[in-house]
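Just one protein chain is left out here, and the rest sit where they should.
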Amino acid sequence: MDTVSSLIFSAVTIMTPLLLAATGGLYTELTGMLNIGIEGLMLLGAFSSVVSLHFTHNIVLAILIGTGSSMLLAAVIASITLYLKANVFITGLAANLFASGITTVLSFHIFANKGVVTFPELPQMPVLFERGTEAVPVLGPLLFGHTFFTYLSFILLFLSYVVLYRTPFGFRLRATGLYPKSLISVGLSPKRYQFIAFLISGFFSAVAGAMLSVNLGAFVPNITAGKGWVALVVIFLGQKRPVGLLIASFIFGISEAFSNYAQGIWHIPSDFILAIPYIFTLVAIVFYSIYDYNRQKVE
Amino acid sequence: MNKKIECYNPVIYMLRSMVGLIFIVFVSLVALVGFSYYLSETPDKTIYYFFNGPFLSLYDFGNMINMAVPLIIGGLGISLAFRSGSMNIGGEGQLYFGALIATLTVIALEPLGRAGAVIAIFVAMMSSGILAGISGVLRYRWNTNVLITSFLISNAVVLIVNYLITGPFDDPLTNLFSTQPIPETAELSYILPPSNLNTSLIVAVAAVFIIHALMYRSRTGFELRMYGDNPRFAKYAGVNVMYYQIMPMFVSGAMYALAGSLSIFGTYHATIKDFSSGMGWNALAVALIARYRPFAVIPAALFFAYIESGARSAMLYSDVTFELSSIVQATVFFLVSSVTLQRLGLKKRRI
Amino acid sequence: KEEAKADDSFSVLVFVPGVAAGSPPYETMVAGANEFAQDKENVSVKVYEAGFNQAQWEQQLTSLVATGEYDVVLSTNPSLPEICERVGEKFPDQKFIITDAYAEGNDQMRTYLYNQYEQSLYLGYLAGLVTASDMEFANENLKIGFIASQEYPLLNNHILPGFLDGARLVNKDIELDFRVIGNWFDANKASDLASSMIDGGVDIFAVIAGGAAQGVFKTVTQKGAYVVFHDKNEYSAAPGYVVGSGSMEQKKLVMEILSDVVNGTVEYGKATVVGLEEGYIGFHFEDPLYVSSLPQDIRDEFASFMERLRNGSISYTLPVL
Partner (left out) sequence: MFPIVQMHSIVKVYPYTLLKANDHVDLTLNEREILSLAGENGAGKTTLMKILYGMEEFDEGMIEVDGKKVNISSPLDAARLGIGMVQQHVTLVDEFTVAQNVVLGKENTVHHLLYDERKNSSKVATLIEENHFSVEPDALVGSLSVGEKQQVEILKMLYRDVRVLILDEPTAVLTSQEIDALFSTLRSLQSKGVSIILITHKLHEILEISDRVAIMRQGAMIGTYETSLVDEQSIGRMMMGETAAVPAKILTSIDSDRIVLSVDHVSIERHNQKQPLLDDIHFDLFRGEILGCTGISGNGLGQLESVLLGELPISKGKIFYHDTILSSEHKRARTREIGLPFVPSDRLYTGSSLTAPVSENMIATSREKFFPPFGIRKRKIQAYTRQLISRYKIKSEPYQAIGTLSGGNIQKVILAREIEKVKDVIICCEPTWGLDASSASFIHEQIIKLRNSGIGVLLLSSNLDEIISLSDRLLIFSRGAVVARFGVGEVSTMTKESLGPFLLGKAVRVKRGKM
C-alpha cells in the first residue's frame, strides 16, 4: 500500500472505537447530559467482553456480557445522577475511577494477574472485504479490509441517525435535551429518556471497548488510554450530528495516523508528534466554528 | 394562609443537613469494609488506616493539608469559571504549564531573591491565564465550545511541557525527569515540619477570601453570576459579554498556575515530570462538590485530601493497593454531590 | 507497632516506583524478594507500589521509612538513588539497595547497574541478523524498529544506541526506526505504530512498552514481522514471531543481595555494573520456541557472537548515562 492508502486505512482503524463511543455519547449529549464516564464504560466493556469471550468462546455471548456490564455501570451513573440529583460531571469521573479499579481487582481475582491478561487462544478478528483495499484508490482503504467492528460502527451510526431523527423516540429524546419541560408538559418523563440514553451510551461504549480488547486478544489495564475523552471531543467537533461524528472521528483518526507515520520521518521530539492529534483537532474545531459563525451571520 | 408558617432555625438546619453527609460516609464505609474483606488480608488494619491514617502523625497530617492547598486554589478558580458558565476543563495543562513557567522564571531571576519568586508567580499566572484565555477568546469571537478547546489545548500543552522538562530544561544532575531545582531563597518555609505543609496554605486561605469577595461582594462578581445563571438576561441587562467570556477563563487559568507554582515553591522545589497529574481534575471535582462556593471549597478540598491520604495510609501500612482506594473513592464520588442525599435530613415536612 | 522485634527478624521493603504488573524488572524484583522470604520464618517482605507519579515517590518513601519498620529498602530505577539519598538524610540508619541504578559513595546505599547497553547490543545484533536474512518475513530493507512507551535517559543513552550499534555490527547500513507510544498501556496505538513501521519497511522490532507491547505482538502476527524482547522470556507472546528474548536476572540478583543483607555482607557505598560476564543479563537460548523460530545458521552466528561478547573479544565503550 502507498502511504496515503495506509494512512487512510489506519485512520479508519483508529476512528472505529471513537466513532462507536461517540455515537453512544451522542444519545446522552442530546438529552443534555455530559457523559464524562464514557472512558470508564469503555474500559469495563473492554474487560468484561474479552474475559467472557475467553470463558464462553462465543462472541455473541461475550458482547452481551460486555455490554451488559457497561450498561449496568451506566445505569448506576444515571440513577445516581437523575434520581439522587448528583452532579453528572462528578458521577462520570467516579465511573472512570471505579472502572479502572474494578477491572484490575477482578483481573487479579480471576487470573491472579493485575497486569496484562492475554488470551492467545482467542481467534483473530476476521477482516472483511480484504481484496477491495488495494483495488480502489482512497475509497478502498476507507471502506474495505476492516474488521467487523468497523462495519458495525457504520451501521450503528446510520441506525442511530434513523432512531434519533426519524422516530418518535428520537424526537422525544432530543426534546429532552432541548427543553425538558416540553416533555413534562405532555406527560412524558425526561428522566426516563436520559436514563435510556445512558444505557445506550453504555452499550456503545462497551462495544467500542470490546473492539479494543477483543481485537488485541488481551486486556491491558487502562487499555482505553483516554479514548473515551476523545470520543467526547468527537461529539462536540461533530456538532452533535451523526454525519458530523463520522467526519470528526475521521479527522481525529487521520491526524493520529499521521502522527504515527510522522514519527518515522520527522526527527522531532516525540512529545510534539504526540500532540499533533490534539492540535489538529483543535484547529479543525476552530475552523468549523468560524465557518458556522459566518454562515449564521449571513442568515 | 399565604404566608411563611415556619421560621428556619440555623442550628436545626445544620444538624439536619448533616444527615445526608453521614449517610454518604456510611455507604462509603460499607463499600470500604466490603472491598477490604475481599481484597485485603488484614481488613481491620486497612479500615483503621483508611480512617485514621492521616491523623496518626504530624507528617501525614501536614501532608494531607498540604495536598489540599493546590486543590483549594485551583478549585477557587474553577468555581469562578464554572459559576460564570465557562467550562474550563483544561486544568491539567494550565497547572503544569504554570508550574514550569514559574520554575524557569524563578531560576532565571535568581539574583532578585524573593522578589524573583513573586515575579515568577505573576509571570506564571499570566501565562496560564492567557493559555486558558485563548479558549475564552475563541468562544467570544466564534462561539467555539470552551469545554472542548480547553481540553484539547491542555492535552497538547501537557505533552509540550513534558518535552521541555525532559529535553531542553532537563536537569542533567538528576535521573528524575525534572528541571533544575529552584533557588533556595524562593522556597516557601515549612509550617509543620517534618511534613511538607508550607506557607502556601496562607495564600490558599487568603485566596478564598479574595475570590469570595470577588464573586459575592463586587459588581464584577454580581455580573459574573448573572452571566452564568442566564446569559440572555445578562445581555439584556447590558453586561459586557466579552469580558465575562474571557475573564473567568483567564482567572481560572491563573489560579491553576498559582496552585502549580506554589506546589513547586513549597513542596517539590523543581518541576518534576507529571507531578501535577490529576491535580487539575481533582480541583475541578472539588469545585463541583463545593457547588462553586468559595468557602465550601476548603472543606471539599480537605475532604478530598482526606480520602486520598486515607487511601494512601492504607496502602502504606496495610496490604492493599491503589485499586481499593480508587474503588472507595469512586463510591464517595458517586454520592458526594447528590443533592437528594445532602438534603436527606431536610426532607420536606408534611404540614 | 512498638512491639519488640525478635533479634533475628528481618524486614524488607520492596519499593516499586510504578506498578509491578506488566513491568518485567519490577515483577522480578517482587518475585525475588518474595521467593527469598518464602522459606525463611524471620524475613518479612512488604511490597509497596508507588504509582507512576515520580513527584510523589519521595513523600511515600519517607512515610514508609519513617515507620522504622524496615531494615532495608529494596528498589530499582535509575532515579531512586537521589530520592533515597534525601530520605536517608532524615533517617541516617536506613539502608537502601537499588538495582538498575548507579550511585557511588553514599554509605547508606548499595547500587547495581545492569548493563542494558550490552543487552541491547546483542539483541540488536540478532535483529540485524534477522533483517539481513532471507527469513519468511524479513525483507530486503535494512531497517529495524524500536517501539518504546516513553523516552528516558537509560533508553536514550544506553538501550537505543546499544541496539543500533549491535545491528550495525551485522551491516553498517542498518537503520533504526524509533517510535514512542506516549504511555504504558495504549496497546492499540502500539499496534498502529508497528503497522505503520512495517509498511515503512521494518521487519524486526524491539519493544519496551509495558502492557502496550501486546499491540506489537498482535501486529507482527497479523502482518508478519519479528520481535526481539528485552529482559524477559516472551517467546510465547507471539510464537514464531518473537525470535529472541534477552534476560535480566533481577530475581537472582535480588535474592543474592538479600542474603548478603541478612548475612551482613553488603558493601554499602559501592556501585557495580553487572552485565553478561557477571551473568545478570543474558539470553533465553534454551526455549524450544527460540530454536524453532530461527534457522540454524542465524542461531549459530548469534551464539558465537554472544560467546565473543562474554569473553571480551568484542569490545565496546559503555556510553555515559
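Should a chain be cited, it is by its letter among A, B and C, assigned in written order, with residues numbered from 1 in that chain.
Definition applied: contacts are C-beta pairs under 8 Å (C-beta built on N, C-alpha and C of every residue); 3 or more make two chains touch, one makes a residue touch a chain.
Remember, predicted model here, so these are calculated numbers, not experimental data.
Although it is left out of the displayed model, the omitted chain contacts the following shown chains in the full complex: A, B. Among A:Leu143, A:Leu188 or A:Ala284, the one in contact with the hidden chain is A:Leu188. The omitted chain makes contact with subunit B at the following residues, 1-6, 8, 216-219, 222-223, 225-226, 229-230, 232-238, 348, 350-351. Residues of subunit A in contact with the chain left out of this view: 162, 166-168, 170-172, 174-175, 178-179, 181-189, 298-299.
Criterion: only the chains that are shown with their structure count from here on.
With chains as nodes and touching pairs as edges, the resulting graph is complete, every pair of chains being joined. For the pair subunit A and subunit B, the distance between mean C-alpha positions equals 29 Å.
Residue positions 151, 182 of subunit C are each in touch with at least two other chains. Counting only residues that touch two or more partner chains, subunit A has 104, 114, 271, 274.
Of all the residues in subunit C, the ones that touch subunit A in their complex are 19-23, 27, 151, 177-180, 182-183, 185-189, 191-193, 195-197, 199-200, 211-215, 218, 221-222, 236-237.
For subunit A in complex with subunit C, the residues that touch the partner chain are 1, 3, 6, 10, 13-14, 17, 104, 113-116, 118, 120, 124, 212, 215-218, 220-223, 225, 256-257, 260-261, 263-264, 270-271, 273-274. For subunit A in complex with subunit B, the residues that touch the partner chain are 34, 76-77, 80, 83-87, 89-91, 93-95, 97-98, 100-102, 104-105, 108, 114, 229, 232-233, 236-237, 269, 271-272, 274-275, 278-279, 281-282, 285-286, 289-290, 292-293.
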